[in-house]
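Just one protein chain is left out here, and the rest sit where they should.
Up next, chain A:
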């Protein structure tokens, strides 16, 4: 186990680690990420308060912009790539996302159906 010498050719990349090692290129990567993230954030805040677009499309637009911004963060700040030396990191992320979608999607789905199919609370009280 060598700590000081690390050989990118021998092993996979650690999460957050970059393939490029020149300082200038790495800074440019962060600057691009920051610019894209700021752009997406500004768009979300603008979309949320505008009357220029069809109103029912706004929630979907906000969700799409949020997912896009998370992608920007993953690529430019956490340096998750599709490269073969990143497979372990991507697979762990994919499994985490699966659980997240099961928990959030499942809860929203089940609870909205329960809400529709159950009588209101005061009606239950009257039935007893």
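The rule we apply is simple: a contact is a pair of C-beta atoms (placed from the backbone, for glycine too) under 8 Å apart; a residue touches a chain by one contact, two chains touch by 3 or more; residues count from 1.
Quick note on the criterion: contacts and distances are computed from a predicted model.
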{"item": "Among \"Spore coat protein JC\", \"RNA-binding protein KhpB N-terminal domain-containing protein\", \"Branched-chain amino acid transport system permease protein\" or \"Cytochrome o ubiquinol oxidase subunit III\", UniProt-listed name of the chain not shown", "value": "\"Cytochrome o ubiquinol oxidase subunit III\""}
{"item": "Positions on chain A where the hidden chain makes contact", "value": "1-4, 6-17, 23, 26-27, 30-31, 33-34, 37-38, 41, 44-45, 48-49, 58-59, 62-63, 65-66, 69-70, 73-74, 77-78, 83-85, 88-89, 92-93, 95-96, 99-100, 103-104, 106-108, 111"}
